[in-house]
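Below are the structure tokens for one structure; questions will follow.
Note that one protein chain is taken out, while the other chains of the complex remain in position.
Take a look at chain A:
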Amino acid sequence: MGVSIDEAVSTGPARDHTPSARRLGGRGRSVLEVALLTVLAVVMLFPVLWMIETSIKENRDVYAIPAKFFGFTVTMDHFKDVFVAPGGGRSALSVSFLNSVVVAGVSTVLSTVLGVPAAWAYSRFAVKAKKDQLFFILSTRFMPPVVVVVPIFLMYRQVGLIDTKLGLILIYAAFNVPFTIWMMKGFVDEVPAEYEEAAMLDGYTRLQAFWRYTLPLLVPGIAATAVFALIFSWNEFVFAIFLTSSDTVRTAPPAIAGLIGGTTVDWGLVAAASVVFALPVLVFAYLVRKHLVAGVTLGAVRR
């Protein structure tokens, strides 16, 4: 129903009987709504727009005072600098982007592969002290990364995981597994156990029944969960900056942060790198939006 308040009020015979004061009230409310939403949108979107604008301005315009909102010269140089080193060849930033892809991708796969079967087991079987176990799993997420990063740094130094992609992958997976278990348990609970039981009577083992009956029904949930895990790993900053240092290992967030802090800051490059960094998550979330919605509304199973 795409009927706005104004349309609903101003069409049809009912209009004649509507007191004008109420009509005004309705219109006034919607004007207020639009105004508030506009303010909100401007406040929320301004940094994003400014970032995009900066990424395509020439340096002259970036540093212009007063700032130029319109009428600057458009250039793609900053984006080139993100990927190509000044003397030719790959830039350090592009390497860190690749690292981000590897670290976020592998850790997401890992946490999904570990978390989904665990969620299934917690949902289907009578596990001893199930509630306590689930609470313990959740409790590992209570502490923010910055609280645990020092002990983890020390442990990683002992086992030689400092400044390795594997180290980051493991810590991200460890952080995402509890989340995956909790979120997926909800989805598994929604799929009636009878599917698996029917399959078991039909001659499949329990694992086959899970694999062939339940898993396909969980795809929307898995997609939704994986996207959240991916976003966490992709954006993660604290672990990345403490546990890695070399250009060949660093992921994009600390690498972009590293651009700021010299005597001069190349804001054009920072903005361009940030745009490149933000895009994949947006695109990915857009591609799986159907699954995200389906994931949230999976409860619509006919029972």
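In this section, a residue touches a chain if its C-beta (ideal position, glycine included) is under 8 Å from a C-beta of that chain, and two chains touch if they have at least 3 such contacts; residues count from 1.
Just so it is clear, contacts and distances are computed from a predicted model.
Peer 1: Can you pick, from "Tryptophan synthase alpha chain", "Cytochrome d ubiquinol oxidase subunit II", "ATP-binding cassette domain-containing protein" or "Probable dual-specificity RNA methyltransferase RlmN", the UniProt protein name of the chain not displayed?
Peer 2: Cross-referencing UniProt, the chain left out corresponds to "ATP-binding cassette domain-containing protein".
Peer 1: Thinking of the whole complex, not just what is shown, which of A:Glu58, A:Asp77 or A:Glu197 touches the missing chain?
Peer 2: A:Glu197
Peer 1: Hey, which of A:Leu217, A:Ile241, A:Ala257 or A:Ala278 is the one touching the hidden chain?
Peer 2: A:Leu217
Peer 1: Since one chain has been left out of the picture, which residues of chain A touch it in the full complex?
Peer 2: Those residues of chain A that touch the unshown chain are 126, 192, 194-195, 197-206, 208, 213, 216-217, 301-303.
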